[in-house]
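Rest of the complex left out; these chains stay put.
For clarity, chains are labelled A and B in written order, and residue numbers in each chain start from 1.
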Amino acid sequence: MNRRNFLKTSAALSASSLFPIHLVADSAKKENRSRYPEPMAPKLDGDIKEFRLFIDIYQHQIVPGIKVHTLAFNNQIPGPEIRVKRGDKVRVLFKNETELNHTIHWHGLYVPWRMDGVPYVTQMPVMPGQEFVYEFEAEPYGTHFYHCHWGTVLHMQAGMFGSIIMEEEDDPIQKKFPYDRDYILIYSAHDINFMRHELNAMLERMKERTFLMKNGRFDKERFALFDSLEEFEEAIKKGYQPPYVVNRRAPSELPQANWFTVNGKSYPYTPNLYIKEGENIRVRLINAGNEEHYLHLHGHDFWLVCDDGLPVPQPQQMNTLRLSPGKTLDIIIEGKNRGIWTFHDHDTRRVTNNGLYPGGTLLALIYEDLPMEERMVGPMKGMKMKDMKMNMLPKIALDE
Amino acid sequence: MNRRNFLKTSAALSASSLFPIHLVADSAKKENRSRYPEPMAPKLDGDIKEFRLFIDIYQHQIVPGIKVHTLAFNNQIPGPEIRVKRGDKVRVLFKNETELNHTIHWHGLYVPWRMDGVPYVTQMPVMPGQEFVYEFEAEPYGTHFYHCHWGTVLHMQAGMFGSIIMEEEDDPIQKKFPYDRDYILIYSAHDINFMRHELNAMLERMKERTFLMKNGRFDKERFALFDSLEEFEEAIKKGYQPPYVVNRRAPSELPQANWFTVNGKSYPYTPNLYIKEGENIRVRLINAGNEEHYLHLHGHDFWLVCDDGLPVPQPQQMNTLRLSPGKTLDIIIEGKNRGIWTFHDHDTRRVTNNGLYPGGTLLALIYEDLPMEERMVGPMKGMKMKDMKMNMLPKIALDE
């Protein structure tokens, strides 16, 4: 490319040892794969694809030094990746292994309403030890996700989410932007203090609830559960105080996230994207958290090709994308500008770990085929690089 | 539909008593109408359509048990629905019945600038007891709203907002997506503690202001009101301290909403949407609050057809929609998937009442024509439903 020739400043160094080996090495690429959702193979029951999901308590490491006791599908955060063909018959055998209630909501899918996973609206909650079978045909095409819909403020940020991808024989995006690699990035935001407090409070309430139910003393008012609006209003008239009046939580106790994750991990444990010059990659972005993310890619404009799974009428180019809570967006990145480029939320508060920059959603787009002459790091005037033993890029910096 | 036949799990129960009667009963549908803005019939003065609006103190119930003293147009939250034909000549006789200042801003309308309702910019504030006449031609087409533009941080969340709809003889949306039912959902967010504190503080300042004005002792610096920037800068030079320096409010006192309403009400008092299979409904979404809402509809992709009132060049399908502060968006929901489906903000903090999930903006899309065989609620393994007397869906659950 012509414009590269005009660069005179960054004098090439001779040593190939300066190569950023920890990012393009095979071991790094292999480890990177472990930072993506784990695909789950279905069992076939006739023409039905059967998957097994369970929820249990799980100890999750966000970054070195930060472990949280939380809830997860199949001991994974995110939960397993379910990938089927559009129109497939799908059965999910769901088992609740915890002492709390749960359900599964299929976000973006045209499931029958009784399979929608909203407790007390489409089904009874799946209680401790119980099973529930979800069955539906895989519609519509595209990138979708599933998540627990019980106590959702806690349960979603706890990590109970996963991707469900509907493929099509004749993929409309593949036709326009032929690609080989297909990445899934699930964003979330977590208030660790809220999670700990709320998880404990929920377990306490459930113990009481279970005890009372077993003894046939389940009390609607105690658990704020009514058969109808009329029944609720009747209770109020007789002096019942709903929980939002006698509140156990102050407004300031609504979660204020201090950890921002991609596929359950924060920088420097975030997944990276690998690409080659001339290649397209498809990245499926899912926001399973409560915060909007303003994702900015350096050095490129990418194509927005799908919104909530559906191909957009007219793909548009941009370098910064709003990924709102509940949205899935697919983008195509064209390998047009060799290098190592960051891809991160432009609300800088979400590129922090527990308040410290850099961290959070920071990740990199890495060209595997960086030619040797572009790998070199030139010294700056007045800098004694040798003394500092800091002559390789990129580095891990955690307190800028 | 073919895919329904494949469902084997949820065994049908026999009793028709399990029907979710409190949602599809005539009484429920009738009560639901009261949760929508009340249309206001104009008085005709020649070819001018005349409407009367007043503002007064009003006691508003958000949900059972939560009443707030606030400010409202015509003792209604939202204010009356004004619906006219595009091009109509409109006159609004506005009376301020309170001890505070007010104006009306016509958001999205091409009014003459002196009718725009911005105090000290396009008009003097309408002071206690005063009247003001707004006159304009109804332009442009579509979904718009009006709201008070004085002390806007408080006055908008107080409830002083209402819808103004401009119809067209040959409706462009009706042509593409023929519909019969037309719903208006106005979203807002309220910090009840801020409202109480600020309303009282404002009344105190107004008392002082009125007293001083009556005695001809109105002091510009005391009320931080200057004729021009030069005059303001002159005062500063002479040692005047503007209010933002000697601040009566700390930044943390900016409102942090703890109530999230649709048409002034929170779940379980939110308005519901009724639909039939094969029918289209038009839903006009208005954000009169300070928070962005990420509205997610279960089981469907809807069409986004208008943005700020104007038909979009190319309607697009999605299941999650950003409704930003100040935006109006029209969507078409196609009745394609029978059931009872939730429609709510996917920032789960906004589906809470005073910090407790569920609540806030949670509402339901209800198919009136649910056939009998789909109304049944099947028990789950290990659950003794009879014992629990909880065999009907949906329920009112207020503390999950």
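We adopt the following convention: contacts are C-beta pairs under 8 Å (C-beta built on N, C-alpha and C of every residue); 3 or more make two chains touch, one makes a residue touch a chain.
Everything numeric in this text was worked out from a predicted model, so none of it was measured.
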item: Overall number of sequence copies in the complex as this file defines it, 2 displayed; value: 3
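Throughout what follows, only the chains that are shown with their structure count from here on.
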item: Contact set on chain B toward chain A in their complex; value: 2-4, 6-10, 21-22, 28, 63-66, 191, 193, 256, 258, 268, 292, 294, 296, 298-301, 314, 316-320, 322, 336-342, 345-349, 351-359, 364, 374, 377-383, 385, 387-390, 392-400
item: Contact set on chain A toward chain B in their complex; value: 48, 89, 101, 105, 107-116, 118-124, 126-127, 129-133, 135-137, 139-140, 150-153, 156, 213, 216, 218, 223-233, 236, 241-245, 247-255, 290-292, 307-308, 310, 312-314, 322, 324-327
